[in-house]
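Missing here: one protein chain of the complex. Every other protein chain is in place.
Up next, chain A:
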Amino acid sequence: MTLNRRRFLGTSAVAVTLGAPMLKAQATPRVVVVGGGAGGATAARQIAQDSEGAIDVTLIEPSRTYYTCFFSNLYIGGFRDMNSIAHDYATLAAEYGINVVHDWATGVDRDAKVVALAGGASVPYDRLILSPGIDFVEGSVPGWDLSAQTRMPHAYKAGTQTALLKAQVEAMPQGGTFVMVAPPNPYRCPPGPYERVSMVAHVLKATNPTAKIIIADPKPGFSKQALFEEGWQKHYSGMIERIGPDFGGENTSVNAADMSVGIDGEVIRADAVNVIPAQKAGLICAAAGLTDGDWAPVVPATMQSRMDENIHILGDATQQGDMPKSGFSANSQAKVAAMAIRGALTGSRVFPARFSNTCWSLIDTNDGVKVGATYEATEEKIAKVAGFVSDTGEAPELRAATYEESIGWYAGITADMFG
């Protein structure tokens, strides 16, 4: 790729060019990507790399630093530092010629095919990709709203929230109580809350062994349940109690002012509370009129919105069928969308869509487990066709190798996203 105008401009000056008349605007098709996370960064990079300048790619993302939610639990457990889960967009701008615009998308004019930005600019597109992740459903945990998030963090978007939760766990008094309010289905990263409990327990076992962990859970079961419960018994015996729906776990409210949690009428005083509310597609999806209920339905073979063929939606925000909401899934969906978009805009070859996902979780030092599956497109949905999951009772060597593998995966997927 030649050193082009965009490389010279870098990330900051691009906003200026947006207002100006576009050179060659007719000739070069434009793809605009909203959200520079697992789905959006992957898609932007794939399209820029494979189209070799034949497509103009703009990435709109408010943050200059993206903290991955994946491995943010390991940060809480003390296995990673915050720097190691931080990524920026410099390489995407400099080496892939992507116009990186640090701003919020506030709306989409689908007839004019223009994205409006909070800073006032509007960005025209031939194809638009939305990968905005999740937002929270208001009122899903009575007593909690975003104003309570400093006292009772969700830590379900990584960064300051994660640091806050870690600090609160570490500040708990001896013998204190940690409560997690777990989310109802569907939500990002099905094993995420339970990996988090494992990591909190890992910290408490070392520094505060008489502390207690309570999970208020509205779901009858959860991902890798047998593996987590075996691990909790083995490493953190007696520390973790899960209150499922048969014991009122779905009837939970909180009071951030006095740090209490009500579970089926019983009030518990807590020293640290992690509220993970119910979730929905990132707000821009509803603002663009692309949601049905809480999520944005898509066509499996191309990830096009069911409501607008010029818009592709990726990752957590979508309603696509069987894939769990994970970074791996978003990355996999981004590749299918990138191929479809290049095919439509430049006539490049298009192959049948294929998807995959694997989620690793860490239960304690060198005790890693995983669950994975392959998926394919049917007309109706992305459907699971095969899968595997770690076994209970595996040898410690295998569990250590699984953890090692997750470190490799992290290096791989972040290189795949950010170049």
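As a working rule, contacts are C-beta pairs under 8 Å (C-beta built on N, C-alpha and C of every residue); 3 or more make two chains touch, one makes a residue touch a chain; residues count from 1.
Quick note on the criterion: contacts and distances are computed from a predicted model.
Looking at the choices "Phosphonate C-P lyase system protein PhnH", "Fe-S cluster assembly protein SufB", "Acetyl-coenzyme A carboxylase carboxyl transferase subunit alpha" or "Cytochrome c", the name in the UniProt record of the chain not drawn here is "Cytochrome c". Screening A:Ala86, A:Ala112, A:Ala167 or A:Ala415 against the full complex identifies A:Ala415 as the residue touching the chain left out. Hidden from this view is one chain, which touches chain A at 46, 50, 185-186, 190, 219, 221-224, 301, 321-325, 328, 331-332, 335, 339, 349, 351-354, 356-359, 370-381, 383-389, 404-409, 411-413, 415-416.
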